[in-house]
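Yeah, one chain of the complex is gone here, protein chain that is, but the others are all in their spots.
Presenting chain A:
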């Protein structure tokens, strides 16, 4: 009788999965950048209370939060080609609807999903910085951009990092749904491998291991960043005024 559970296969299949790790990482990183950038814009619109845009952003966030990510992936997968067809029709252009690489759909869906969730974190983090510090910066003569870059942003990042880290872990795992847009990343590759060897359970164990390690890495990375950015617990008094301390 052949083995019921071939545990060695769990490890020997990992290299075949890892061939598609770059796709998973690409999806993650690009969606993350889109998520943070758009999330920051949404946060900005909400903080500035810009009419019309504010309502649009709220509606967008509400829809994204209120629908499953897999549905959002299907919506972009079928929605972007339709939008493109309309665009071609009204502008007389000739964009090739079938020429869009599938990964684009997944990136758009995952990125926008991420932005909706991260926008709230970013907004709360920016607003957690005391108003008094902004007044002090104004009083020094800083302009709006300088105040954001020098006072609000660095402190908001420190506050937001733990939540953004959690949300990134969600994104890493969310990329496993990209197969709905016919993207082959590690999960899709796992399915393909399992389909030919019928060793479904072993390969899903390998997949689980890969995601787990990836997640631990992200967790550690964010814990490290958090520690790096936080104000140290203790500092020492300088002896004799220690003016020549140059670093």
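As a convention for this text, contacts are C-beta pairs under 8 Å (C-beta built on N, C-alpha and C of every residue); 3 or more make two chains touch, one makes a residue touch a chain; residues count from 1.
Here is the rule we use: contacts and distances are computed from a predicted model.
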(request) Using the UniProt record as the reference, specify the protein name of the hidden chain from among "Formate dehydrogenase gamma subunit", "MoxR-like ATPase", "Amino acid ABC transporter ATP-binding protein" or "Multicopper oxidase". (result) "Amino acid ABC transporter ATP-binding protein"
(request) For the chain that's not shown, point to the residue among A:12, A:146, A:182 or A:197 touching it. (result) A:146
(request) Identify the residue among A:22, A:101 or A:154 that touches the chain left out of the display. (result) A:154
(message) Touching residues of chain A against the unshown chain: what are they?
(response) 130, 132-133, 135-143, 146, 150-151, 154-155, 158, 231-232, 234-243, 245
